[in-house]
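Structure incoming, see below.
As you look at this complex, bear in mind that one protein chain is not there, while each of the others sits in place.
Our next item is chain A:
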Amino acid sequence: MKFSLGPNLYFWPKQQVFDFYQQAAESDVEHVYLGETVCSKRRELKLDDYLTIAHMLREAGKKVTLSTMTLLEAPAELRELGKYCDNGEFDVEANDVSAIGILQEQGLNFTAGPAINIYNHQSLRRLIDMGMTRWVAPFELSRDWLQDILQQNLINTVRDCFEVEVFSFGHMPLAWSGRCFTARSENRPKDQCELCCIKYPEGREVKSQEGQQVFVLNGIQTQSGTRYNLINQLPSMKDLVDIVRISPQPEGTFDWLGRFRNNVDGEQPVKLNSKESNGYWLQLAGLATA
């Protein structure tokens, strides 16, 4: 079982990003995803900066994948997407079918990100035939649902052609909008957001009127209020999941990576706190814990 660092979903100052990936280079993580997947206005790092980091990580022995934007609306965003796909060196994670289209036309292999809606073997097989070599399952797929897909004949006959990755730690991106909710929370129009999301390195908490944390605002993305944590489910991923995804946090990411690695066989379980959940994997509501 291998581990990955998913794309950083938050907006951090450039130096913090460089420091984070320096730590990643020194860690034992196998895969790293780099790139802006949430908002095209966030330009602390440009593609060239990500490529600099990518080279540094590759030197350190990591497998690097460039992650692309999820909600693309403007022609300029598509042009930027084209540059990611044309990088010539690194694999690309497609988070919108527009990226799959570009990579397919160029005959390049790709990773299908979690925002691509694949819920059945028939659709999965279509993507494999288009060149998909890694599949990051949608967040809401349970272990049983994933198994249902993978054991179909259409898939198990080509199971060695692709890897399966599961988002296992961090606040889950639950929705994408044309509206920026962080700007709205500061009473700013989206056009004049002044990139205020940089003030919230792990998003803004949204609570119900009785204090239950329900969501986290991260720009145009709405995340789960709970931190998803499948550390205790790692044994149930054996023979099903190839790569376990850890989503970058401002603090403690690499400590958690160590804890995950120590519990691959269930030898060092961790008790989840009240702000964590594991429901989706267990076929429950996403915010539930069992």
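The rule is simple: contacts are C-beta pairs under 8 Å (C-beta built on N, C-alpha and C of every residue); 3 or more make two chains touch, one makes a residue touch a chain; residues count from 1.
Just so we're on the same page, contacts and distances are computed from a predicted model.
Visitor: From the list "Cytochrome c oxidase subunit IV", "Xylose transport system permease protein XylH", "ABC transporter ATP-binding protein" or "Ubiquinone biosynthesis protein UbiU", give the UniProt name belonging to the chain omitted from this structure.
Guide: Going by its UniProt entry, the chain not pictured is "Ubiquinone biosynthesis protein UbiU".
Visitor: Out of A:K62, A:R204 or A:R227, which residue would touch the omitted chain in the full complex?
Guide: That would be A:R204, which touches the missing chain.
Visitor: For the full complex, which residue in A:R179, A:K238 or A:K275 touches the chain that was left out?
Guide: Of the listed residues, the one touching the omitted chain is A:R179.
Visitor: Considering the complete complex, identify which of A:A54, A:V92, A:V164 or A:L287 is in touch with the unshown chain.
Guide: Touching the chain that is not displayed is residue A:L287.
Visitor: Identify the residues of chain A touching the omitted chain, counting contacts across the whole complex.
Guide: 70-75, 77-78, 81, 96-102, 104, 115, 117-123, 125-127, 139-140, 145, 148-149, 152, 172, 174-181, 184-185, 189-191, 204-210, 212, 214-215, 217, 222, 224, 279, 283-288
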